[in-house]
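One protein chain is absent from this view; the other protein chains keep their places.
By written order: A and B. Residues from 1 in each chain.
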Amino acid sequence: MIPEPLARAPARAHDLAGRDILSVSQFDPASLGAIFEITDEMRAIVQRDGGTDLLTRRVLAALFYEPSTRTSASFIAAMQRLGGSVIPITQGVQFSSVSKGESLPDTIRTLEQYADVIVLRHPVVGSAKIAADAAAKPVINAGDGAGEHPTQALLDLYTIRDALGAIDGLHIAMVGDLRFGRTVHSLTKLLAQYDVRLTFVSPEILRLPLNVMNDLRDAGVDVRETYNVADIVGDVDVLYVTRVQKERFTDLQQYEEVKDFYVITPDIMRSARREMILMHPLPRVTEIAESVDADPRAAYFRQARNGMFVRMALLAAVLGKA
Amino acid sequence: MIPEPLARAPARAHDLAGRDILSVSQFDPASLGAIFEITDEMRAIVQRDGGTDLLTRRVLAALFYEPSTRTSASFIAAMQRLGGSVIPITQGVQFSSVSKGESLPDTIRTLEQYADVIVLRHPVVGSAKIAADAAAKPVINAGDGAGEHPTQALLDLYTIRDALGAIDGLHIAMVGDLRFGRTVHSLTKLLAQYDVRLTFVSPEILRLPLNVMNDLRDAGVDVRETYNVADIVGDVDVLYVTRVQKERFTDLQQYEEVKDFYVITPDIMRSARREMILMHPLPRVTEIAESVDADPRAAYFRQARNGMFVRMALLAAVLGKA
Partner (left out) sequence: MIPEPLARAPARAHDLAGRDILSVSQFDPASLGAIFEITDEMRAIVQRDGGTDLLTRRVLAALFYEPSTRTSASFIAAMQRLGGSVIPITQGVQFSSVSKGESLPDTIRTLEQYADVIVLRHPVVGSAKIAADAAAKPVINAGDGAGEHPTQALLDLYTIRDALGAIDGLHIAMVGDLRFGRTVHSLTKLLAQYDVRLTFVSPEILRLPLNVMNDLRDAGVDVRETYNVADIVGDVDVLYVTRVQKERFTDLQQYEEVKDFYVITPDIMRSARREMILMHPLPRVTEIAESVDADPRAAYFRQARNGMFVRMALLAAVLGKA
């Protein structure tokens, strides 16, 4: 399906029936608010009953050209807790039809003969759009390379709203690899639509790309940058941490000099506010010490759980059952 | 289960309860007609409600020793839309029990302890028969190497009947690799039971094998052969295209000389009848131009969808619920 109309006239939740979810640029605060209300309902349903029969007899094709345990498990559980079922196509994609030279549009047009909605993970930027253009049924982008991963950004935003009540007025810091992190770029685009202060904390070589920064300034967002988490930890409502990958550094001595500025420890958390939250898209390696996990402000596992609720809301919405 | 009695006394649909589906030779026009009536019902159910509860609490083991995205997805969706569930065993088969030296009969006899029906894809000819002999529960052959792929032939025939109303009286042309194409051989066997004209279009080195040709002539079928699609496209009700693989040619110059005779373009389709259909078992590579897809006579994606309906009919039938 062609998403441009959505991108131009932002989607309200009741508009999502039959639509694709390709990019965060489809959403504005009003449509996000509507989706988050459905998400609240989904969470209440799961906590009360474990699930519902809303999508009984509906079938999701989960087409993962690269493995992603977390994202695929989250979508599978979301569909199952809605009463629907899943065709898991996670391994072997590259060895079967695709190895026989089938194009992505042909694979998609075949799968939509069997399924009611397609979730696609693909290593190449723009793949989700190509799939959506080929499909008559809804396509949900579950990550297309360095491109977009809109459901991740939505679950991040939902987690902030859920923990802190509202987005407007918050001071949010993004930490780590801000240059290559798809997650950070998508969430930043969503946040630019709210009245927030953003601080970006990274080593020099992993700073936020200029175009993203300029978009934020054009949108009138109050933006700052710093090298050191300690500088800002006492003043933020949200500390969103991503991984600083050693492999990104050509000069390993440089890495050794800066790496400790980006590791969250109980000591760092002692300087943070009482009501702030610490987020991470996971998987986490060393950038948050495990001794922080017991801190009630550590929100990363709740964040994963919220992902299931947001995906339930989106699946119900695109299938016209929200 | 031993299918010979079926092969000798052709199956009526209500006879399929507890039976295996191993070969097209199990079926005659009467039993095919009965299966296609159930298939019509399955299609109506899916279009109206998405599915049914007919096979609730029934479990299918989908045992794929080689990946086949299309066939496995089709069977999985079929079972799920019938209300049943699926144990997907697609990857890892070769690394687990099998790598420990377990025989196919032992694997099958174990899986039937858990499942009510087994769908088997295996690279070796005759595997489905070996599995069925070992099993007390129904086994459905989803392709055994160069052997049979009976559900593919059934969905092909259903698609022809569905589009053109009847099989008798039709002129059907098969195009491409007629020598190695399992699909073509199986469909041809089924068509030989009807009053049809068949034309085979292929390069010399990919002609229909002599034994298949002789069987057709013995059955009294009106059979012709030609090198060029253009010769017959204006006179056929069905153009069934398969891939001409470059790898089959030892002399690449020969390939270059003939390849264009076997590519279906909008230009070729302009010479075709208005009410004919263009079929392909998929995946398609270059043998049908993408610009043909929008032609209402292009039936290949519908053909895939019909595969799900036929498999629903067969699963319901072998489990005694048709």
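To be clear about the criterion, contacts are C-beta pairs under 8 Å (C-beta built on N, C-alpha and C of every residue); 3 or more make two chains touch, one makes a residue touch a chain.
Note that the structure is a prediction, hence the values are computed from the model and not measured.
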Exercise for the section: Using the definition of touch stated at the top, determine which of B:Ser25, B:Ser85 or B:Asn228 touches the missing chain. Expected result: B:Ser85
Exercise for the section: Touching the absent chain in the whole complex: find that residue among A:Ile38, A:Ala77, A:Val292 or A:Leu314. Expected result: A:Ala77
Completion exercise
Against the hidden chain, chain B presents residues 56-59, 61, 85, 87-89, 91-93, 95-98, 100-103, 105-107, 109-111, 113-116
Practice task
Quickly run down the residues of chain A that touch the omitted chain.
Solution key: 49-52, 67-70, 73-74, 76-77, 80-81, 83, 85, 88, 90-91, 282-285, 290, 301-302, 304-305, 307-308
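Following the convention adopted for this analysis, only the chains that are shown with their structure count from here on.
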Exercise for the section: Could you grab the centroid distance between chain A and chain B? Build each centroid from C-alpha atoms only and quote it in angstrom. Expected result: 41
